[in-house]
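Structure provided below as structure tokens; questions to follow.
One protein chain is absent from this view; the other protein chains keep their places.
Entry: subunit A
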Amino acid sequence: MTTLTISNLCKSFGDVDVLHDINLAVQSGEFVVLVGPSGCGKSTLLRLIAGLEDIIDGTIQIGERVINDVEADKRGIAMVFQSYALYPHMSVEQNIGFCLRVARQPSALIREKVQDVAQTLQIEQLLKRKPGELSGGQRQRVAIGRAIVRDPDVFLFDEPLSNLDAELRVQMRLELMKLHNRLKATMIYVTHDQVEALTMADKIVVMRDGVIEQEGTPIELFNNPCNKFVAGFIGTPKMNFLHGHITTVTEQSLHLELGEGVELEIPNRWRGHDAVGRGRKVCVGIRPNEVVEGESGVSTLRGTISVVEQLGRETLSHMVLPNKQYISVLENGQHFHEPGTPWTVSLKPEAIYLFDEHEQTIALTKEFA
């Protein structure tokens, strides 16, 4: 069984620090997804694990073995590249069997292993073709096949689905999950698509600017984001954020001034917290599906409908408040709101998040947690 442990890992390119003090433990058989915006360092982290970049500081261990100075091909790692990186001059069969040929395995064994992998991925009929004669999905399978044939301890995937169209992406996502269930292998998967992260991961690691912001199961991250960045990054449509400051604090409620006369009252579920005091800047977060049309007594906002997106089963409406802040509302079913008309919405009290001026999530008082 293979665990992967990353301790105090740092990486810089020239004067640019790309990764700062990364610590991560991946359990055996775990499917870990590294997610974050472009340039956050997730691909660099993957390349460091693969041995394609030199480690400046810190250690990477597979099991008990530190692999910092181990050659890429001796680490027991296989990687699927974003571009698939199939050798265009070799057939599918040669592509899959190349690493075995380099390792001077007997040709009968190579043939047998390639056949096994082709059978697993249902690409037997493609073995004699060149990569140029394959569709995107087929190339993807071959790239995965090339990884499987090495029988690695850890699989690395660098945005492997980003070149596929939406339909194929969903299909390949399912196939990758099935593959993971079948192989029970440790997999580390990089993506900037949080839907992929939420659907596939045992554990999600959210990164920003070279640091890990939060790690946890998809549901943990969705329900308990540690800061505004994670809250905004995980979940579609994106969480609404309303910026303002606290004007009145009572035992039951908080009164917020959101600017230009817009006020919001929310139940006080953060009693006694330092960041929840009169005059403190805060940010209210609420997911679009937790905002409902109409007045519910408290936490009501009035504005004008700006844009309405019909999603078929749901309707996503964007309302602009008098202070020019926007709030999105996701309703089940088809609703035909007229852009430009006044609208009133209410926030579900139990679904409100509050972030302090440093964008950290303010913890709920025990009785509400």
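What we mean here is this: a contact is a pair of C-beta atoms (placed from the backbone, for glycine too) under 8 Å apart; a residue touches a chain by one contact, two chains touch by 3 or more; residues count from 1.
Keep in mind that, in the parts below, contacts and distances are computed from a predicted model.
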From "DNA ligase (ATP)", "Cell elongation-specific peptidoglycan biosynthesis regulator RodA", "sn-glycerol-3-phosphate transport system permease protein UgpE" or "ABC transporter domain-containing protein", the hidden chain's UniProt protein name: "sn-glycerol-3-phosphate transport system permease protein UgpE"
Cross-chain touch to the chain not pictured, restricted to A:88, A:272 or A:312, is A:88
Residue among A:78, A:161 or A:234 touching the omitted chain: A:78
I need the residue numbers on subunit A that touch the omitted chain, in ascending order. 50-52, 72-73, 77-79, 81-83, 85-89, 98-99, 102-103, 146
